[in-house]
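Note that one protein chain of the assembly has been removed; the remaining protein chains are unaltered in position.
The letters A and B name the chains in turn, as written, and every chain counts its residues from 1.
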Amino acid sequence: MKRIDLEFDLVVIGGGTGGPMAAVKAKEKNPKLRVLLIDKANVKRSGAISMGMDGLNNAVIPGHATPEQYVKEITIANDGIVDQEAVMAYAANSFDMINELDRWGVKFEKDETGDYAVRKVHHLGSYVLPMPEGHHMKKILYRQLKKARVEVTNRVVVTRVLTGANGEVAAVMGFDCRTADIYVIRTRAAVISTGAAGRIGLPASGYLMGTYENPTNCGDGHAMAYHAGASLANLECFQINPLIKDYNGPACAYVTGPFGGFTANSKGERFIECDYWSGQMMMEFHNELEGGNGPVFLKLDHLAEETIQEIETILHTNERPSRGRFHEKRGNDYRSQMVEMHISEIGFCSGHSASGIHINARGETSVPGLYAAGDCASVPHNYMLGAFVYGRICGENAAEYCAERPLVDYDAGAAAAEEARILAPLGRTDGLTPFQIEYKTRRLVNDYLQPPKITRKYEIALRRFDEIREDTACMMAGNPHELMRAMEAHSIIDCAEMAARASLFRTESRWGLYHYYVDHPERDDDNWFCHTLLSKGADGRMTLAKKAIEPYVVPIDEEERTAYQRLRVARSAEAA
Amino acid sequence: MELQTLSIADRLASPDAEVRRLAVIDLPYSDEDDIVPLLLPRLQDSDATVRTEAVRALEGYEDAEVVEALAPMLLDPDAEVRTAVGLVLSELKESASAAPLIPFLSGHSAEVRMLALRAVRALRVDAAFAPAMDALKDADAGVRREAVGVLGYLRRAEAIGALAEIAARDPDHEVRRIAIGAIGYSSEVSVLPALTRALSDVSWMVRDEAAQTLGKLRLGLAIPELMRAMQDDYWQVRVKAARSLGLLKATAALPSLMEALAHPIGNLRKEAAIALGEIADPRAIPALEKALDDADPDVRKLSRLALTAISLAQK
Partner (left out) sequence: MTLAATPTQVPVQVDNDKCIAEKGCTVCVDVCPLDVLAIDMLTRKAFMKFDECWYCLPCETDCPTGAVSVSIPYLLR
């Protein structure tokens, strides 16, 4: 193990989706900047889009939808708790981004005259734009990194952002997961784009890496932002998704909805009106599952052969290509039977819900020089295109920031402490394995934090997390790979505690199942129509505060506000 | 491992074709900043698998020298190389890249003409116009299909007549269908006959495309024909017709849309509900209210939205 000291103007942490975009855009803005993109995996195939994507879930394309409509829709879907300016920044820039990706070589579906062939999901304000060859995504991004002369470092796990005397970004620290070399990289600014925190909960299957999110995305970014002094927003708004039972692919009533597929109960009956992923939808799903009508299924067996073939092509090629293999082993055939579904583990992911490192419409966190983009940042329902748009916003603004700032000295004591923290598990020849620590944490998350949320359970969880924190003092790693898992286990415990504390703070229920708090079952707009911000207090512990909702730029009327309250199929109609 | 310590340039020059191929695969992800000069010589490699990878690695590098080197490789003796070349050329974006491709739009084999036509489509260059018009008469259906694509992207008024002719008479139904889609750039009344004729094509997919294109072009004059398409044997065609009638705000279509609201196919009922909302005529209220009890929740939801749209329109 050696220590490697480097110096850059801008370090982008995480080379999945938003990260490469941030790095390229910073370079385009100022080609003289020294920009480093770091990933704990290999940028060639890292992150949520490693095998590509089916399409853009939320394209705002002129002639089909307006940014105002989109902002309205996201506000309603999020029970009003949004920074509309930040959502608007996405909506207003999304079409330019689509055109830029198109020029870069991303293939969107087009009609015979070259116009984008948007597909209507029966949902206002945004549209699906299919990407028939979405699996080339990462290759295209890598090419742009090369053209822009961004430096890329793979297999380095970033663990901390170090700050200077005034709390501003000063350096980034991490280690190589193959050699355990320690990296200390001085920098003027940093962008965190480490994706979702997808390894907080344990999949119901019990398989540690069977998560919905790419398991590399374990909440490192959330933890490093927290320890650097940044605020995190609305963490109690968990991500929970409907998935195929035992398989971590989206069951995709979402994808199949426009083709006529839907979510059904064990009697084959539909029980929710709208399969668009939302907390309310997950609540109905949960109720059906637990209420004696489960299991819940994806129903396609009523569709015509050619429709099923089209669905299979979409679902089995990009994103989660092993899905076909899974079905084959089980003897599942969409034609003849319904496919069993289940609820995913909990996580933080703004891409699908609304929680993450708090940023404004310029991508700035509360730490000077620190930016965040994509699934780890707080702009709701961003998905892939949002990660790109905010990658660009962060990259360009960070480039501007760097131009005016000197490199500052980092806190040497903090650096030494971090080096010691990283290397400690390698120094032990005996103790608990990272696997044991991680498994136990995530098992407890399932036992106590999975909604419905109950105060008493959450209090028990917090006590048990403290015990595990103490146990980490004897966590050992036999090699640099295990060391990576050990450091990830620390992030997972941090995120689990954040999830618990944020949930206990918001004493109401909101966002359907995402924050269904049994002790406070009603929505309470008088007291809780606000964001919650979690940060590190002066005493080094997690503190929470309310933050007023920023003034709306697109007004919402009363009738629209309740649009999502009635997802359950009316009983009388069901009988029909 | 000793091979890992060799420089990428050495690996590219290895006597072992497999080593060369692996080096080409690694190159785009290596520390090498300028990969094009290293790849160009590999296009001449004696081994076809190396050439294939070199072609693929050059995707997205649209320098003149790259396009000039790739275009003649449409004639490569190896079929896999030709396929790779076709794919990479189809990714070109700049009109300046078209020149080296033009000679391949005519002559040569049908495969080469087809790949070359596909490659120039998105470049939208005038020089491709005449060869594409000629290729409409090609004996090979694949070539005609690509030629129609080129003309659809070029969006020139002079092509409408020829495209309409193809849409009416081409023996291949897929060529006819694409031609109908390709006409979708002109809202001149002169395209009407072709589109309305296509609404009674023998192939339902052609009829489907025609019903959709009429809506895209907002050709109000076609409302009577679209209303007739609401009786098509294929519900898929009726769905597209309903969609277009909604976009055209075709009040005259109220009766057939309200009838569709009771059709056994759920997708058609949904589309009809949407269209009735877009037309926003209060006469549809009773039918929509009835649909609030539909067995399909999507139909109920869309009917509710349509009723809201109608009440908003009246305010």
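We adopt the following convention: a contact is a pair of C-beta atoms (placed from the backbone, for glycine too) under 8 Å apart; a residue touches a chain by one contact, two chains touch by 3 or more.
Here the structure is a predicted model, which is why all the values come from computation and not from measurement.
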{"item": "Sole residue of B:D16, B:D134 or B:E165 that reaches the chain not shown, by the stated touch rule", "value": "B:D16"}
{"item": "Options A:Q69, A:T433, A:T455 or A:S535, residue touching the unrepresented chain", "value": "A:T433"}
{"item": "Candidate in contact with the missing chain, chosen from A:G80, A:P321 or A:P452", "value": "A:P321"}
{"item": "Contact with the hidden chain (one of A:G210, A:G229, A:P368 or A:P452)", "value": "A:G210"}
{"item": "Those residues of subunit B which, in the complete complex, touch the missing chain", "value": "1, 3-4, 6, 11, 16, 18-19, 21-23, 25-26, 29"}
{"item": "Interface with the undisplayed chain - residues on subunit A", "value": "41-42, 44-47, 50-51, 154-155, 177-178, 205-211, 214-216, 246-248, 320-322, 325-326, 329-330, 430-431, 433, 481, 484-485"}
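As a convention for this text, only the chains that are shown with their structure count from here on.
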{"item": "Distance from the mean Cα position of subunit B to that of subunit A, given in whole angstrom", "value": "33"}
{"item": "Contacting residues of subunit B [partner subunit A, same complex]", "value": "28-29, 33, 35, 59-61, 91, 93, 121-122, 124, 148-149, 152-153, 155, 178, 181-182, 184-185, 216, 266-267, 270, 274, 293-298, 300-302, 308"}
{"item": "Subunit B partner contacts - residues on subunit A that touch it in the complex", "value": "42, 44, 103-105, 111-115, 122, 139-140, 142-143, 146, 149, 260, 270, 272-274, 559, 569-570, 572-573, 576"}
